[in-house]
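A single protein chain has been omitted; all remaining protein chains appear in their positions.
On to subunit A.
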């Protein structure tokens, strides 16, 4: 009896733990973490009032305008502007507004400095090609109507700082004027605007600040021409570079009289060769010139006297000058030194400095990521640690029990929440049974590699790759991808896994490639090399050599393949497998997809290990009617549990499962632009399913009146793609599922019993494919930034689509909603199978946002990784922000939830045993009494 009751209770507990799908408020932060970043800073304005909080307002390469606490580096507020709305300049006006100029001088916005609310926005008419400049007068007074000036080409707009209204507008010249410098001498109503007309004429305008009236203008031409850079060194001298970038031209413009004086740079700096670049103005009579990896600081005295103050070798960055007081100025220099960064602050007079705070803002520009398992827990953990954790464990559970029984006071509730958030378990640096703890290894645009712990998102290690830094051999390096290089299974206790980072020395395909191998646990760079050939594609192969290094093929610009690692062992494995290796390349510009195999002509040179391509197939899209918009493939490491799909009435369909399917979407060339740029008759979209081994088109379908942007995700035997339907004026999502008909006959049980089936026969892609396709389209309300699909360890759990919405959130949508077999009135058996009645649009359930209330600003990618626990998938989404969580598409059917109260269970058992004893004693007593009667 008691056992039955206990079992009942157990079952009840089990059920109660799996009922909820959405997150409760107190579960936020248990399995997920969110980190906010701003990106690499382009421009900073300091706001240091005597009273109140000290701030710095920055604009970044990720198009963020943010206000940071100057003491701690925390973000007060930030705004991510759209991709097409690049921030050009930031200023602080009147000490209470932040003014941003963006879209090439087209949009001026004012934000409230304390809280970041937008105050006003003005749209200005400017020519797109010209450089724009924002000028805010330094001596503005509160109360007066102060003006903000925007120079764009030959136009000046003056806007009121209180409401953004245009006060006056002036066109200075009809010619191609580029204003370079604007300044206002102290206590005057005149603005000096200096610039170039064409390439050889210098011009200075004196404009009335209040009315826009041109008071005076002076022009002078310089016969050898200017390159378009100028730096203001004092109130009446500007230094420019000539067209050949070998002469410094100092221009004085005092009282409307323009004088040129040119100096040959090699005379000043003997080691100079090549071309010079002027760095942003230092003003205080100091000029900074960048000459081939050296920055030279020059002091300008008068028009024709320049003196070298300092030479800085191999700097990476140099800051603008920051006025400390009326006389003093400071600027900072960054220098790389192997794996460290030197940060120097220079003053006019000597002062000491130290770093107060630093932010890891490279994480706002992740280009690729991979995951790595943590080390296996080793024997010999100290006893003290165990005791400590045991005590903690007991204490924690006692508190939890109190919480469950509603006995805890508010302090204890807070303590429970703190324990849950700072769970010792989830932040351990060892592998766990469920596979939730991993390292996410991310590669940033600047070439920095960081390892993040999935427990709390902390940076375990970071390394700035020296090979991805500008050098003589590698002019313009940038990082491309990161892949698993070595995953030790046999020697997991002694050897560390490693990852390989692939980069390229320049944006052209023919630039030499870069490989760097990094230890996944420590971040130590094992090996890095600049390759002799270029990197066009890199393909990880499903083979490993004897040291468990993954084989990789690098395809260079001539389509030759190079094998890595270059060991005789790996070459032997590769040559054995070569007849079965096929690859393809998508040439978007030419509208061609080509398939290749590899062949070896002549003897193999081990140093070169160069394999030639052999073209096997090609698909040529007609350029007049189609343009490749997107390709998508299945994930290489995806696991499919079963090929058979049991449908209603106990019938079976066989999924066409091939790792070589490529989804290609092409659009009408006319309709490649923005939505609404063409009529529905002129727009169409073709969807292709292509076998990349044989080059067969398995399926081709057209969507009339459809337009990009297209996003697609492919998994198992289906592809889901998202596009805009011009006829319906809505976004749409289509699904294509592909089934194998050659296995259709295997439904007869007797065939299976007697072995007369072809289920174990190998499939050849050279056979004529017998496939059938099911497809359906549904309307979807949101536009999409990124799409992904959940991945689980064994592929049993049903799938969810993860959709990065325009609001920078991640929505989990059950794949069942995108089933092509949905019908208006599903039969009873179809309902039992789980087919949802057909609706014309896909539902957006607010509870199914995996990012719950958070936003992953500037969302760019969603990565899913299977956990060891079959029900669970790890989701990492990145953009300017990072967000990590784990989701269970079919709920956690294979484990108890983390907040399962073991103490309550224990208590229940104890209570039951006690009750058992009491009732037993009572019944004994009763029996005895019965007998005595």
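For the reader, a short list of remarks on this structure follows.
FYI, a contact is a pair of C-beta atoms (placed from the backbone, for glycine too) under 8 Å apart; a residue touches a chain by one contact, two chains touch by 3 or more; residues count from 1.
Just so it is clear, contacts and distances are computed from a predicted model.
The complex appears with one chain absent; UniProt names that chain "ER membrane protein complex subunit 10" among the candidates "Thioredoxin reductase", "AP complex subunit sigma", "Immediate early response 3-interacting protein 1" or "ER membrane protein complex subunit 10". Of A:279, A:322, A:487 or A:616, it is A:616 that touches the chain left out of the display.
Of the candidate positions A:76, A:206, A:393 or A:779, contact with the hidden chain is made by A:779. The residue from A:728, A:793, A:844 or A:904 that touches the chain not shown here is A:728. The missing chain, though absent from the display, is touched by one residue of A:626, A:716, A:819 or A:833; that residue is A:626. Where subunit A meets the missing chain, the touching residues are 579, 592, 594, 597, 614-622, 625-626, 649-650, 686-687, 694-697, 699-704, 725, 728, 732, 734, 741-742, 753, 762-764, 766-773, 775-779, 824-825, 827, 829, 838, 840.
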